[in-house]
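One structure is given below, represented as structure tokens, and several questions about it will come after.
The other protein chains are all here in position, but one chain of the complex has been omitted.
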Amino acid sequence: MKQRILIAIVVVLLVLLAFGPLIAPHDPNLVDLTARLQPPGWEHWFGTDQLGRDVFSRILTGGQTTVGLTVLALAISVVIGVPIGLIAGFRGGRLDWALMRVVDAFMALPEYIVAMIIAGILGAGFGNLVLAIVIVKWVGYARLTRSVVMQEKAKDYLQVSTISGASTFSILRRHMMPHVIGPVLALATLDIGKVILLVASLSYLGLGVQPPAPEWGSMLNEAQTYFVTAPYLMIIPGCAILIVVVAANWLGDQLQQRYATGGARKEDVDVAA
Amino acid sequence: MSPVLEIRDLVKTYGDVRAVDGVSLTVGPGECLGIVGESGSGKSTLARCLLTLERPDSGDVLLEGRSLVGLRGGALKESRQRLQVVFQNPASSFNSKLTMFESLMEPLRIRGDVCPSFVDPGTPREVAVRLLDLVQLPKSVLDRKPGELSGGEKQRVAIARAISVEPTLMVFDEPTASLDVSIQARVLNLLQDLKDRLGISAVFISHDLSAVQFMSERSIVLRGGRIVDEFHRDELFDDGRDSYTRELIRLFED
Amino acid sequence: MSLLEISGLRVSTATQELVHGIDLTIDKGEWLAVIGESGSGKSVSAFSIADLLPRGLTRTADRLMFDGADLLTLSKAGYRELRGNRIAYVFQDYQQAFSPYYRIGKQLDEVLKAHTDWKPERRREHAAATLERLSLPGDLLHRYPFQVSGGQLQRAALAAAILLDPALIIADEPTTALDAVNASLVLDQLADIQKEKGCSVLFITHNLRLAGKFADTMAIMQDGCVKERGTVSDIFTAPKAAITRNLIAAIPPLRNIPARLPVALEGVA
Amino acid sequence: MVALKKLGEGLVFLWLLTLVAFAVVKLAPGDVVLSMLRIDTVAVTNEQIEALREELGLNMPIWQQYLAYLGSLAHLDFGTSAMTGQPVIAEIGKAFPATLMLAGYALALALILAAILGAVGARFAGRWPDRGVLAFCMLGASIPTFWLALVMLNVFSVRLGVVPSMGMGDGGMILPTVALAFAVAPPYIKILRNSLIESQDLDFVRASRSRGLGEQVIFFRHILRASLIPVVTIAGVSLGSLLGGTVVVEKIFGIPGVGKLMLEALTRRDYAVIQAFIILIGVIVFLINTLVDLSYRWLDPAISLKGKARA
Partner (left out) sequence: ACGSGSSDSTADATAADKTLNFVTVYPANTTDAHQVQASFILNSGAVETLVGFDPDTLELYPWLAESWDTDDAQHWTFHLREGVEFHNGEPMTAEKVMASLQDSIDVNPGVAAALTIDSMEVVDEHTLSITTADVYPALISNLVHFNAVITDVDAEGDLPVGTGAFKFDSFDIAGEAVLSRNDSYWDGTAKLDKVVMTANEDSNARVMALQSGDADIIYRPGLESLPTLEADESLTVDTVSGTRVYHLLYNYSGANADLWNNEEFRRGIDALVDRQSIVDTVMGGQATVAYNVFPGDWPFSPETTEHEFGVEAALQHFEAAGLDVADGKVTRDGQPLSLKMATYVARAELPQIAQIVQDQARQVGIDMEIYVAENIDEYLPQGDWDLVTYSLLTISRGDGAFFLNSAFGADAAQNHGRLDDPTLQSMLDAFNKEVDVDSRTEQTREIAEYIDAEAYNSYITVPNESAAFKDTVTGWKTPANEFEFQMITKDLDIN
């Protein structure tokens, strides 16, 4: 029952994300200086910001930027991390050692800090933000994939395949990938929440997506100055982030419970996350 | 007749452990050689070396007169395909994400073979059903995942998979160790049948003297990586057996 | 005189009954082997004796008497006193018999500490003596469980069980994780102790050969019920239940090897 | 043997770290020259900018710069801050205590929370207190730290006025600590709870029970010991979110720590500071991981002794 309510919430969120710009009652970028900083009300459900733009519409359109950026960055991370993890885990030996040292070096620096430094040095912007996220995130997928592969590698069926003449590539594709997909998906879902938070933090530090593009993190950044006088400007995007992150975390937890037992050890998923 | 498998002075060490310490043996055509020994005596290591899954430190492994040691690439792949193996643990012998059909047909698919000579030709699915027939399993097994089968059933699919490519040599590494006695009996019977019917040469490894005795005409006893005794099925109770063999006999006598 | 008397023992989960009212008695000094296929309810029956059922399982019984005491009304503290002291268990998985974080000696000591008020000196001596009785090297006390071979570790678990000369040792498939050679060694030693101390043994296994070799009496279980009960010789010479006959036939012999092993029910595995 | 290998890995790691630190800075557009010339208050020409660049060696070939960098690092010379002319070491040394204090308080609070809530969750697994704990974890993992900090600042400092808004003494650390702990605690709570629950069904716990050990002995010696391993594991990992969190929290509450120093160095392109910061963080993480490794060895003797047992 509760499960169903939560699934319904996730579906509603997805619909809002997908069709947000269509639903939005106002142009999210329309500046109306006569209607600045209006508190939430009938005309503007979530009020207006310092330039009189409709916050409700900006939240709706902004979700696409925030979540889209996150998903894009994670997709790239998966595409980079998984093959590296597959090869490192499967080949083992010196290659694995070398790759894992590289991974260690990336892991050694906390992702928040690395992302901050990269975004700080390269400057704000969509592309740089994605780059910063990919740089800190691919490692987790490489690690997770590797641990799944190492665990499966110990099983006899791989030896049977090897003896039967299967090539490394086909073993990776046919035998390893099915095991990898679940945990990676679970981790990616959990990461959605984390990355949204990361983006928001970077935006708070002024390293986020550029205005006027509505993006939750940068909306928070703009709202900062009005925190005392117009707290709703900060509360609303904050809650939007909170809700989406909670939903993503919940979904990730579900996926993880489902896959962690069959695939990687649970801590691996937790830890890599 | 020249032996199918010949192992010469094989040594394999892990760090300081000499897991296999100078083993030589031969397996003739159609013969099933038994290997008994307690845990850690080097049985599996020996098996992995002859399956080319492990590179020995020294010594040679010859399959039908051709050395397997040091082969690479295509030659290695070609030689490997004439070997097959059934492992001890049926749970780990199958990819938990694939259906039994996919797992069963994998060796044939890789070889690009249509069908082994001992069953009637047909579509892959028909061939699979006929292979399952041989190990007395219903075709409903094909669409299940390993988790939905019992250990004995999985082990029988593993056997069907191994014989499907008509290997020159089969290795059974404790295929019944994790099974109940009654299921073990069933699997042993099945192996005996198939061996006779297909005339495959085999190595049968077990720590259970009675199972080895049942399967093999000729057996060797391994201890600490060395062969300490070798006997024909009828010679087991002869005088002059090695003391370790006598100890084993005592444990298994009723 | 019977040491343990069980009658009408039932074990159930919230939804389902696993053991359907079994009766068993063990006399003082008796070695009873409980045989049965996997999942027949051997373990849960054994656990229910000393109230060790995992969470979610409950037991009921008409009668559950141990050495004159009613186990059905025994307090938690009473059970704690009973376990390890009067009734001892040896489980199947030797790897998990001890906590991986403490030396074996320490863990034996813990047991002695829980049940006696002996001085450390005496506890240490007693633990060492017990190991020696099982012909285990004395330095085992200073080793961690993973530093010991499988056969030795299972014997160390046996040592933990016999530390306080229990009246009943419940051995739940104590050798299935060991190879045949080590399995026999462990059981040989259990047999020695039983002879020496005159304690009773409840030996759970699905290996009929081992049961026949070591036990005095046997009970054969199937689907949560006891199907047959009797002395070892009776059962081997004149098995009554079909399951018993199947199990006996399945053992490969060392001499006069048949071409096929007799298997009763084809097509079921 | 093991120590030697660790040392080797440590050196390789350190070298990689210098490479990263150097590369990050060289890949970055811009340099410290504009800031050094105070272009927002002094009229300068592009010619003067180029001249200063030349003087600072910023126009040398990249590999020469790297070698020079390695050379000075070998003498433990992390360079001079272009912003202050002070040795970078001194700069970081001055900022470090505040960060350490903040991180330390927050970690301590997070661990206390974890111990209490983890135990409560495990004790009442599946029932409402446990659900509450899980909900708390979910919330904690989903709230943006800076947002929480600002909300708390607004509520407790501005509207209620119960704690000071800034500064380090007299309860000024309360809000930053709480905000940070709230972000750091959830994984600890969850892991501790889960592993407490899992450990209760471990076979050796059962074996101990069958030997008649008291429940307290079983819990404190056997279950807790097993549960600590995953907790220690994430201690290494959560360090990242802790340090990342301190940056944000330091900025919000005006705490003069390393994070704030780094943010300033970033805007002013004070690369010597950024490089030293990268290396410092790397070394801290490495030390913590080594510590985690060592504590594994203490918590789980199998890790340190297995090699020996086999050899």
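Note that the chains take the letters A, B, C and D in the order they are written out, and that residue 1 is the start of every chain.
Keep this in mind: a residue touches a chain if its C-beta (ideal position, glycine included) is under 8 Å from a C-beta of that chain, and two chains touch if they have at least 3 such contacts.
Predicted model, so just to flag it, every value in this text is computed and none were measured.
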item	value
Displayed chains contacted by the hidden chain, counting the whole assembly	A, D
Of D:19, D:37 or D:224, the one touching the omitted chain in the full complex	D:37
Chain not shown: contacting residue from D:25, D:95, D:143 or D:292	D:95
Residue of A:50, A:170 or A:254 touching the missing chain in the full complex	A:50
For subunit A, the residues touching the chain missing from this view	29-31, 33, 36, 50-52, 119-120, 122-125, 206-207, 210-212, 221-222, 224-230
Touch list for subunit D against the chain that is not drawn	29-30, 34-49, 52, 81, 83-86, 94-95, 98, 153, 157-158, 161, 164-168, 251-254, 256-257, 264, 267-269
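Note that only the chains that are shown with their structure count from here on.
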item	value
Inter-chain centre distance, subunit A versus subunit C - centres from mean C-alpha coordinates, in Å	53
Centre-of-Cα separation between subunit B and subunit A, whole angstrom	48
Distance from subunit C to subunit B - Cα centre to Cα centre, in angstrom	33
Residue numbers on subunit B that touch subunit C, as the complex places them	38-40, 136, 150, 152-153, 156, 177, 180-186, 188-189, 192-193, 207-211, 213-214, 233, 236-237, 248-249, 251-254
Complex interface listing, subunit A residues touching subunit D	101-102, 104-105, 108-113, 116-118, 120-123, 193, 197, 200-201, 204-205, 220, 224, 227-228, 231, 234-235, 238, 241-242, 245-246, 249-250, 266-267, 270-271
Residue numbers on subunit C that touch subunit B, as the complex places them	37-38, 149-151, 178-182, 184, 206-209, 212-213, 246-247, 249-255, 257, 259-263, 266-267, 269
